[in-house]
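Missing here: one protein chain of the complex. Every other protein chain is in place.
After this line comes subunit A, so read on.
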Amino acid sequence: MRDHSSVIPLLKTIGPFNEVADDYNYQSAWDRLSTSKILVIGAGGLGCEILKNLALTGFKNIHVIDMDTIDLSNLNRQFLFRHKDIGKSKSEIAANFIKQRIGEDNINIIPFFGKIQDKSIEFYSQFDLVISGLDSIEARRWINATLVNLSSSNNKIIPLIDGGTEGFRGQSRVIIPSFTSCFECTLDLMSQKITYPVCTIANTPRLPEHCIEWAHLIQWNIEFGSTKKFDADIPQHIQWMYETALNRAKIFKIEGVTKQLTLGVCKNIIPAIASTNSIIAASCCNEAFKLLTDSNPYLNNYMSYSGDYSIYTYTFENNKRSNCSVCGSLPKKIYVESYKTLQQFIEDIKDKQEIQIKNPSISSISGPLYMSSPTELQKITKNNLSKKLNKLISNGDEIVITDVNLPISLRLIVYFTSDEKDPELN
């Protein structure tokens, strides 16, 4: 039988750096390991590692959520999956593998094959700690906002430990809702998807990427209209993208369009290896272990790891921002050129690093300016899109931006700059 002989020495003796030595108690540390309910979000590269580490360090009640199925390209790092598992649910296969390896009697692990947004607030409030190993920024914002909202509305503090990797680099961080900075506070630090200006793609392509984006963003719609949606997981679709991009590249004498690059651009692929997942997941689990057992102080509050040029780590305290749209109390300021229409303003904020809202609905004090859903409201408000924003609101007015997919109300104070003319229209 698998026992806990490797965990006991970490809890039995109080170390000299323990900051709560007077209250520390071996038995209660032990009880917290076996009774705490942990939620793992993501059963991919980080998730597989996190589940293994939690299971081996004595955690007994684990839930795991992932909406994805297993793909061939996962097998170079997601070590709980085999070739025969391709197409099956990541969370279910991962949970089964752990149960089988660790022993059914040793661990209770419950998978959920679906989106995090499908679960209720009550579901989330049952956990003592959440660890996320996600590649989507949107999902991380969602869980962060959900947990911060729980802390302010229900007074229930559920720590969130978040990990992320890219190639040889990664970061782990500890978020204690309402006490430390939250994910949203540092949204502008996240590396952003590379985008290319539409006029370059349409008129003056120079890079192979420009040709691929032309096929992807322009030609596909012209060819198939709205009848067929592009799906990067369908090989024929990628083949079409590749051939279309290649033809365009030939016309412009641009070299370097390959199938690998086509796939990378269309799917926004981030390089990933097992090693980095191992480092970051272990760091997250080490923090979870210290936080729940009080065996040693936990990370305050951010560590980044970089292994591509020698090894470099940076540990620091990320500060809370008072104008954070999730955990702050103040609105953000935004400067808008006076010539901009509501439509142009919406396009701008979608791309803004600290905002990044895909389907914004916008309201001012006097009522909705534009509602992206439901359809009825969209119909009523869409006439505003072509109006100039400075005709709809005044300088210094506050507006609120929401998105049905995010539990966030983003408050902005709008200041107009004196640019009256659109330079593009000259």
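Here is the rule we go by: contacts are C-beta pairs under 8 Å (C-beta built on N, C-alpha and C of every residue); 3 or more make two chains touch, one makes a residue touch a chain; residues count from 1.
Quick note on the criterion: contacts and distances are computed from a predicted model.
Not every chain of the complex appears here, and the one that does not is recorded in UniProt as "NEDD8-activating enzyme E1 regulatory subunit", selected from "Phosphorelay intermediate protein Ypd1p", "NEDD8-activating enzyme E1 regulatory subunit", "Trafficking protein particle complex subunit 3" or "Non-structural maintenance of chromosomes element 3 homolog". Of the candidate positions A:L187, A:I212, A:A272 or A:C324, contact with the hidden chain is made by A:A272. Of A:S132, A:T146, A:T244 or A:S283, it is A:S283 that touches the chain left out of the display.
Listed by residue number, the positions of subunit A touching the unshown chain are 1-7, 9-10, 13-17, 49, 52-53, 56-57, 72-73, 75-77, 79, 82, 101-103, 167-168, 172, 204-207, 252-254, 260, 263-264, 269-283, 285-287, 289-290, 295-297, 299, 303, 307-313, 315, 423, 426.
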